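What follows is a short report on a single structure.
A protein chain is absent from this complex, but the other protein chains hold their places.
After this line comes chain A, so read on.
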Amino acid sequence: MDDQALKTETLPETWSVAGRTFTSRLIVGTGKYKDYAQNAAAAKASGAEIVTVAVRRVNLTDPNQPMLMDYVKQDEFTYLPNTAGCFTGEDAVRTLRLAREAGGWNLVKLEVLSDPKTLYPDMEETLRSLKLLVKDGFDVMVYCSDDPVYARKLEEAGAVAIMPLAAPIGSGLGIQNPVTLRIIIENAKVPVLVDAGVGTASEAAEAMELGCDAVLMNTAIAEAKDPIRMARAMKYAVMAGRDAYLAGRMQRKLYADPSSPLGGLI
């Protein structure tokens, strides 16, 4: 193997967010699975090092029901607590303070949504929440619309990662606006993750080919007919997309360019 090939093969490529370094560029959610056992198996198959989790009241009528932590174990995954279900900055701060107390994590995912039909982020409230959380000592990865102006404002307000949507949460519509994502990626100095909307492996690869640092998904895996196989497909798609981005794609041309030499024809 020549030097270049060796380097490409063996150097683990990593990315960092708020001083924490990861090898996997796939973050997976832990919602919507048939059960926690399937959830854990899919998370393992995806190769993800980070999983998103939600904070909810314990079930008082059945305190012995299965708990996420018994399956998706904290010694195997970094928990990224989210603010799903929060519609105001105060709700988000309250939820994440509880998450910090439950697990001691400072690295969190902020999502402040607008209406239940689109689950589109309320960017004005998201920005305000971010400022509250930063003041409270959190490292905040922010779910946001694919708006380059707001992406810049979030970064200026101290977001440790910008996470624009590819399409609405759980829609599986794929990347609707590669242009704005590309602009966000080019201008950000913090990691950019495509979060939400990816439906299948080719779309995860497409997100990575745009140059984002990682992809976050939940429904694409959880609602696949075979979630564990889809988790594995996503793992390879993200790796392939990253490699393709680093390799640099060929120029698009209008006309054909033969791959076999024209000279020496019989």
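In this section, a contact is a pair of C-beta atoms (placed from the backbone, for glycine too) under 8 Å apart; a residue touches a chain by one contact, two chains touch by 3 or more; residues count from 1.
The rule is short, and it goes like this: contacts and distances are computed from a predicted model.
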Chain not present in the shown complex, as UniProt names it (candidates "Xanthine dehydrogenase family protein molybdopterin-binding subunit", "Thiamine biosynthesis protein ThiS", "Cell division protein FtsW (Lipid II flippase)" or "ABC transporter"): "Thiamine biosynthesis protein ThiS"
Listed residues A:Ala84, A:Val140 or A:Ala231, member touching the removed chain: A:Ala84
Selected residue (touches chain absent from view) among A:Ala54, A:Val134, A:Ile183 or A:Ile228: A:Ala54
Residue ranges of chain A at the interface with the undisplayed chain: 29-33, 36, 39, 52-58, 60, 63-64, 67-69, 79, 81-82, 84, 94, 97-99, 101-103, 169-170, 196, 218-219
